[in-house]
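Note sheet for the following structure.
Omission of a single protein chain aside, the complex is shown with its protein chains in their original locations.
Going in written order, the chains are labelled A, B and C, and every chain counts its residues from 1.
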């Protein structure tokens, strides 16, 4: 007989528990982001607010958008997964490790002022997420974990999206050594670029399948 | 063929996960409210308690009641939703964004003393929630996401309730510029007013359907 | 036709969501208890530890045992509930309000030193829980929310247990005015007393049903 990967009986109750545990971790990380926000005090609140606007509050907005997007993609991937292996569960735990680091990375982003270390650490966490994500997609394909009604283009789309993330945050690391604000702007610009890229990819795929 | 909105296969397991994720975020925000409460110290606790009674503890009670009410309404709406679109999931995430801001808004409400900025920020968060809520009801109706056994008056009732919230917190913003305590009292008075309004609306609807 | 309480269609998915939301709130309150524990520092840790042992760490152990017991009883009650009304959902939210106050009550228990205010506040929160609990049992009986296979003695047992809690924490309030440490010891002694009382009650009920 052929060698088979060790598949856990995770199709029912076990798959749900892994999803549930991931959701709880992501929900906590998301909610804790706002706990760290500084409260301006007394009469000088307008000046303080201006300082914060340039850093703490913007960092909170970026991190909220990032974690919400990661959750949305996690939700979409696991909608199309039908079973799990222990290897896949551990890859998912590694992904949660990067999520758990996000509130800390957000604090460090502004806590170190203009030093490059803040954006570099933040970008490294995102690069780690993207690498784990690509490994999860490849593992799901190799070990045949996809649901039967998952579209054939889904794995390709997921790898494309994670690669865009990987490039955007990876390229921002050398930029941060020059100027740490530029690195932050680069992340924001990466958003529309990857959206446009995804749209071009989809229309090509549709044209290809129409032929 | 006609254009249709992109409906995600969310009727089963996916809908539950979105509800679950929302619940976790709301539960954390609710529980974190009490973590921020100041502990009076030493012999002077009676005097300190009096100061807090006028601000921190009242703010906690208001925010607990507000978040519990938002959860109750979220629970009632999603009881009558049968399927989801990606647009609806993102609107829900925007709603969770306002919930995540609530513990911070509660801290800022009292942290800035008598300055109008506290109640204004708090009211703005609530106005954003009401706007997102109305958009969710309209989206659910336009994209036919309601369950088949949802009563026909449900969307109208939800928009009516959210509009009452919108008016109460929206009107309190100019009031806060005059006196920030009045703004807080205005919120509390808005509660019975909207309840009476809802009761009148219901009795009219019942009379109309009885004819 | 006869008047009926407004019963929400909560037997399926809605009941689960209410249970889930309660669990998340209780789990967070339980885990946050340990976050507040003071870390002894440097060389003097042995002396500091002795001080804490008499207060902070003991308070943590009591609160962990209390919240775990409340969760266990909540779990047992909702195992035997088959449907929910909006009134019941709001009573449950009021119960969660007392749970959310527990980490704060634990901090105040030791933060005020030997002052009676600490144990009195703690006891008041527990008395509120017991009152809400009895109201929930009475509401479930009056509105016929119990599952068909719930034993007929279940509501009586629940009211008996909550009354024991009510008496133990209620009586500790006047004791706290005399000596705040005695109040804490009184709680601990209430535990075996209520266990013995419950055992006597059960053996009587069994003898009664055997005749």
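We take it that a contact is a pair of C-beta atoms (placed from the backbone, for glycine too) under 8 Å apart; a residue touches a chain by one contact, two chains touch by 3 or more.
Computed from a predicted structure; not experimentally measured.
By the touch rule given at the top, the unshown chain touches A, C in the complete complex. Residue in contact with the omitted chain (choice from A:37, A:70, A:101 or A:130): A:101. Check A:65, A:89, A:150 or A:167 against the missing chain and you find that the one touching it is A:89.
Against the chain not shown here, subunit A presents residues 8-10, 13-14, 17-18, 20-21, 24-25, 28-29, 32, 89-90, 93, 96-97, 100-101, 103-104, 107-108, 111-113, 115, 117.
Contact between subunit C and the absent chain runs through residues 16, 19-20, 23-24, 26-28, 30-35, 37, 39-43, 45, 64, 68, 71-72, 75-76, 78-79, 149.
Operating definition for what follows: only the chains that are shown with their structure count from here on.
Taken together, the touching pairs link the chains end to end in a line with two free ends. Annotation, subunit A versus subunit B: rotation angle of 90 degrees from the Cα superposition, expressed as a multiple of 5. A separation of 39 Å divides the Cα centre of subunit A from that of subunit C.
Touching two or more other chains at once are residues 24 of subunit C.
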